[in-house]
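What follows is subunit A.
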Amino acid sequence: MTIRTLITAGTLAALSATTALADVKVGMITTLSGGGAGLGIDVRDGFMLAVEQSGRDDIEVIIEDDQRKPDVAVQLADRMIQSEQVDILTGIVWSNLAMAVVPSAVAQGKFYLSPNAGPSALAGRGCDPNYFNIAWQNDNLHEAAGAYANDAGYTNSFILAPNYPAGQDALMGYKRMYDGELGGEIYTQLGQTDYAAEIAQIRASDADSVFFFLPGGMGISFLKQYADSGVDLPVVGPAFSFDQGILQAVGAAALGVHNTSQWSKDLDNPTNIAFVESFQAEFGRLPSLYASQGFDTANLMISAMEVADVDDQDAFRAALEAADFDSTRGDFAFGPNHHPVQDIHVRKVVQEGDVFTNVIVATALTDHADAYAAECQF
Partner candidate 1 sequence: MFPPIPKSSKSIWGADMLNVDKIDLHYGAAQALRGVSLTATPGRVMTVLGRNGVGKTTLLRAIAGRNAVSAGTIRFKGQDVTRTRSEARARSGIAMVPQGREIFPLLSVKENLETGYARLPRRDRSIPDDVFELFPVLKDMLGRRGGDLSGGQQQQLAIGRALVMRPDLLVLDEPTEGIQPSIIKDIGRAITYLRAKGDMAIVLVEQYFEFARDLADDYVVMDRGEITLAGAAADMDEDEVLRRIAV
Partner candidate 2 sequence: MSMILLIEQVLNGLQFGVMLFVMAAGLTLVFGVMGLINLAHGSLYMIGAFAAATVAGMTGSFLLALAASLAAAAAAGAIVEVVVIRRLYARDHLDQVLATFALILIFSEGTRWLFGSFPLFLDVPDWLRGPVSLPGGILYPAYRLAIIGVGLAVALGLWALIARTRLGIRIRAGESDREMIAALGVDISKLYTLVFALGAALAGLAGALVGAIQSVQVGMGEPVMILAFVVIVIGGIGSIKGALVASLLVGVTDTLGGVLLPVAFAQIMQPSNAMLVGSALASMLIYILMAVVLVVRPSGLYGARA
């Protein structure tokens, strides 16, 4: 069975009530249309690849498109919980959508496995025993960037991010680890596509480095314009703007930039090597960070299914906590708040043939947990 037929089957199952009940029913709500669809598609494809490779036929996945709209995500979640009676929810890419869906889903006794979004609210006071994050807490990669900046000897960073909660968290995360001065700190507009004004300010500042968090198209625009501006300060940022899905669109403008990530396609462990190869074979493109997270999420779930019945919530939760699966990242463990404790690497953008991609050049943080775990009480 190919992934495509699996997906079709999943969708058909969602449509027909007569399908026999599978043992574990997963509701995947992710972004498959509109801006940002590339991320959701990668999460989905990574997840379904792991399901397929497990060879299990007792997993039913219902996949729905949230269009990156919180209200749509909430409706989908309600339907999946109430009429489809899924056991596990997963898939959401964006923090604002996660905040809209997760608290009520776990309150209704469902497991939620986050393959991407990791808002601080769900890591600290708002944590929940049934909520697991398999990617990172939102601040993690920014913290790593701050740590890397110290290692690289930067003492005067110019930092910028969009003016919304995740952007503010990003600059906070960077500053949490970074020891130097700030040559400038700018909040841009969410969805902004032109960075000429910011680049002019960078040029006029006496900064020695630039840190930015501009996910999706914003990062593409910034990098292209930065490369063309003649400003040549070193740039560092979280992996989101250097991911496989968008690097081709940035092109040579990203070459040499350092970025932080818990995953990279050249991580040298057997699980990852097999993952990269099989993903490429199945989909004809290199996997991204998001694909690896989707893949790990499914494998975590499968590892728990192997030792516990999903209906026995306590046993299943304990099995998830054990995180007894082969992660594409190598070592992977959960902290007390069900968020990852993991290494975060520094990657560099390189060109391999005519493909732009990343290679690991250093490790910024080892066994790094998040800053909110202490606030979490189950």
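Quick note on the criterion: a contact is a pair of C-beta atoms (placed from the backbone, for glycine too) under 8 Å apart; a residue touches a chain by one contact, two chains touch by 3 or more; residues count from 1.
Keep in mind how these were chosen: all candidates are chains of the complex that A comes from, given by their letters.
Just so you know, these numbers come straight off a predicted model, no measurement behind them.
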Touching chain, any copy counted, for subunit A within the complex - options 1 or 2: 2
Complex contacts: residues of subunit A adjacent to candidate 2: 32-35, 37-38, 41, 163, 168, 185-189, 191, 193-194, 196-197, 200-201, 203-204, 216-218, 220-221, 224-225, 228-230, 245-246, 248-253
